[in-house]
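Every protein chain but one is kept in place in this view of the complex.
Moving on, here comes chain A:
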Amino acid sequence: MQLIRCPWCGPREEVEFHYGGQAHVAYPDDPAALTDEQWARYVFFRDNPKGAFAERWSHSAGCRRWFNAVRDTRTYRFLAVYKPGEARPEVAS
């Protein structure tokens, strides 16, 4: 089974984790000012790159903390994990 490294607990089996979608999607500064289309883009539209993708993950069966990871969508290989609030690290995919 694939191991995913929790930034706190270290490597754990992937079944201990839950996926949380694309990372670094900022909440709109003034949601009420958005048009319906802009709001729909915020709520529903996500990137779907082939290659390195920054994602949110939760160590749900362990420390229950959210963190971010850069994963290669072609190989499922985790290129980096980092704590919330930290900038996306530069990684070569």
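By definition in this document, a contact is a pair of C-beta atoms (placed from the backbone, for glycine too) under 8 Å apart; a residue touches a chain by one contact, two chains touch by 3 or more; residues count from 1.
Methods note: contacts and distances are computed from a predicted model.
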Chain excluded from display, named as in UniProt, from "Sarcosine oxidase subunit gamma", "Oligopeptide transport system ATP-binding protein", "tRNA-specific 2-thiouridylase MnmA" or "ABC transporter permease": "Sarcosine oxidase subunit gamma"
Identified contact with the non-displayed chain, of A:V15, A:V43 or A:V91: A:V15
Touch list for chain A against the chain that is not drawn: 1, 8-10, 12-13, 15-16, 61-65
